[in-house]
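As you look at this complex, bear in mind that one protein chain is not there, while each of the others sits in place.
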């Protein structure tokens, strides 16, 4: 293990082969774990008709970091699958909204736990499962439900993807990953759901064997490509870390 | 967190309340993670008509350690749910077999991955899921299947339990657990499936906050009772560790 | 129907009042907005574990600028601290905890709450998309759903109603509602007044509510 070189020199190179029409999952939740650098590289790379899976369509951060909304604005997105496709505060307007309202981009709105579980199912060879979430709501209208032990459940299907873009704290050459604190969020689950996993890594990439086998959050067997994030301003960090680095 | 005292002074006390008819999951796989001490205490405690969930009905180790087979021989078991209810080598005979053949004890034979996933489902609020495992076999006869994207899958239901008995390497007072190497196996999954989780712990129990929050294998919110394993011969270790300690 | 003249509780007071209901040993999930203020409340001796959807179990107060750990946020994106005994898990495991009924209470904001315990908080009238986040999972699966919201819209319309007009998040799940006017419990036909904020009269609360109020027994 680890003899296979997974380390790629640049974000551009790591995502160069992404074809039009690909399905990509983007890790991250409220900042930590978000693959800002890979997203920026994808904006430059220009692949079109993408299906993008993430917690939110983005646009909430000020100053704004590379997000799904920018890919939408750049004309690269056919569909988003997210837990937020509109703001919950009437005064907020997401960048995505006007593209959705105009019909330019499609959207599938999925409860956050169902989104995580559908990704997990894809990575676990489970084609479909039942969940109590969203029963009795607009999201369940016209869909298959089933009563089990007296409670009604909704049938949900696995959500596989071609690529996952995630950010990790540490990695070794075998592709084993560690996430720090809230950076973990969707990242390990998306890594299991994707055919190709591309990771931007905060710390220097370690030799295989440097990480304790008991303390790996994502096994290297899921990970194909690792890119070390260069220091700011070349590499994008969280907003505040980037500001500090200036 | 951690102010609630989860530390129990003895194995007997930790399992004293187990009623007749309880469903108990036993961690462990080929030795590591097996709750030998809790199982021995349950043999003494004497609860009857138990449903026991484990990888195997036991009896393979020489010298023999406390296992499900002993609970069966002790007249405490109504049913086992296992991935092994008979030996695969014609020359081996499990202690369980004669009780099963005579109809004294019932058995549900479950593929190992389905067993793990049914426990995981119980701990994840998923009442049922589809799996490709066992399709076209005797185990699928008369059961509900479904074709999804051209492949046939079997419907499986969650497997919740009243208690899980597991063995961990380290614990803190909040009930957070770490397993060492192959000790992990079924233990974290069973911990999520059970109402009450009882853990025999190899190392001294640490104060809350002593374990890195990024390196917890089972969160303390699942764990109710911790018992430190005393040195051999009072405490049972793996066969060979016990022998060494003599 | 007009808004009451007494302003009642402010946002922190609403959160403080609901946090008084948290019982020792509870695992509590706090939604974005006013609910997050509950973790500022002094809960005294009670042992409360705050759980966030992003897999942070056992977080503590929000940290001031300069002291934050930028890898650590709660579900609202605030940089919080960790209490001793905290643990980090991934998103699927975090929602496994939610769906398996281990959250003792979820506290959320809402646009509307109905007398039968329905509530709506994910889709604004007329909008095409929505912002569900973890609300549907939490609402369907937590042992209790508490709601904090302003008693009336900016236009003075009631938010406590006989029936929700907006698409619901879950049905029949709300058991307690804190507003600026007081503490209310859905009864099926209306709301029982558990407590009124200082200066708020029953009549004023009734006038601001879109369903019958009853005195709490």
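The first chain written gets the first letter, and so on, giving A, B and C; residue counts start at 1 in each chain.
Convention: contacts are C-beta pairs under 8 Å (C-beta built on N, C-alpha and C of every residue); 3 or more make two chains touch, one makes a residue touch a chain.
Remember, predicted model here, so these are calculated numbers, not experimental data.
Shown chains touched by the hidden chain across the complete assembly: A, B. Note that of B:30, B:44 or B:147, the residue touching the chain absent from this view is B:30.
Contact with the undisplayed chain is limited, among A:19, A:46, A:207 or A:230, to A:207.
Mapped onto chain B, the footprint of the missing chain covers residues 29-32, 55, 60, 83-88, 90, 94, 96-97, 100-101, 107, 109-114, 116-117, 119-120, 131-139, 169, 179-189, 217, 238, 240-241. Chain A meets the missing chain through residues 1-4, 120, 122-126, 172-176, 192, 207-209, 213-214, 216, 219-221.
Going forward, only the chains that are shown with their structure count from here on.
With respect to chain B, maximal separation of chain centres occurs for C (centres as means of Cα atoms). Each chain gets a centre from the mean of its Cα atoms; for chain A and chain B, those two points are 34 Å apart.
Shown for chain B are the residues that touch two or more other chains, namely 124-126, 213-214.
Touching two or more other chains at once are residues 82, 88-89, 92, 95-96, 98-99, 141 of chain C.
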